[in-house]
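Questions regarding the structure given below will be posed in turn.
Every protein chain of the complex appears in place save one, which is left out.
Now for subunit A:
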Amino acid sequence: MPLVEIRDVRKEFPARSRGGSPTVAVDGVDLDVEAGEIFGIVGYSGAGKSTLVRLVNALEPATSGSIRVDGTEIVGLGERSLQRVRRDIGMIFQQFNLMNSRTVYGNIAFPLQVAGVPKSEHRKRISELLHFVGLADKALAYPDQLSGGQKQRVGIARALATSPKLLLADEATSALDPETTQEVLALLKQVNTELGITIVLITHEMEVIKTIADKVAVMEDGKVIEQGPVFDLFSRPQHPATRRFVSTLVADQPPERALQVLRERHDGRFVTLAFRDPAVRQSQVFAELISRDVAFELVYGGIEDIQGETFGNLTLSLTGDPTQVEAALGAVRALVDVREVAA
């Protein structure tokens, strides 16, 4: 049974003005998040991903559909029961959302107080958490004395205080610089592997997905348009929006502008080879071309490493006898996906 099971969930916000139509933020989403995985949800702002994650801990009530968290149906539950459900779901935020009136210690104590953990146990638990996130010396600091990365670490410690099974991360690294982003992602990975906590992570950055997610769903206009294991989605994006996201990390075919320049410089036939099968080596492909006297130049592309597996798209300019080129491509097609570059 998945830890989070979302079925045909819809969320409408009432119209802002009288007579206007309601805004549909989430439109018939189905998702399964298995226990122990890091599930990424990627989309542009306004795609509905932030709303979707808020439905999972019922910060916003779903308009219709079913959401089961650890077996409990939460759509239609009353506020009291929802409060209990929320105590078992941690959440971290883009802007950290720490209480400035409390110290780091006080911030982490808050969820313990809410959950009714006896005060005598606070010190030990908070010390554990601070050691885990690497801020043991900051217990008495106030949030405004911390850097962004430190604040998010406190946010993570606070979210883990009551030992939840599920952690929701809403653009948790979007306010951080690239280096700090990597540190926080490494910490989240540690949360996942060492503590076995399932993470649902929302982002608009494919880099984040690539770094730590196991599975990914792409959202657009309130709908999940594509989902699957990260490597599959990166190597075989189906939907145009997914392609656009993937192309932010891995060069696809050359874009229109680049193509014009390339055509001026190279007069061969342009094809894009997609390397996805780790068993296929580039040298095999090139050997096929060479054996038929097809000259080739690499004009565009890139190779990317996704969690230990390599894939990439290489655009070549091929010159030679047209029948030989065709024959060579026939052999190459048996190894990799070949796409013509539109003239």
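Operating definition for what follows: contacts are C-beta pairs under 8 Å (C-beta built on N, C-alpha and C of every residue); 3 or more make two chains touch, one makes a residue touch a chain; residues count from 1.
Here is the rule we use: contacts and distances are computed from a predicted model.
Only one of "Imidazole glycerol phosphate synthase subunit HisF", "Acyl-CoA dehydrogenase", "GntR family transcriptional regulator" or "D-methionine transport system permease protein" fits the UniProt record of the hidden chain, and that name is "D-methionine transport system permease protein". When the missing chain is restored to the complex, the residue among A:A15, A:V114 or A:A334 that touches it is A:V114. Only one residue from A:S45, A:S101, A:S120 or A:S283 touches the chain missing from this view: A:S101.
Within the complete assembly, residues 57, 59, 82-87, 89-91, 93, 95, 97-102, 110-111, 113-115, 142, 144, 158, 162, 168 of subunit A touch the chain that is not shown.
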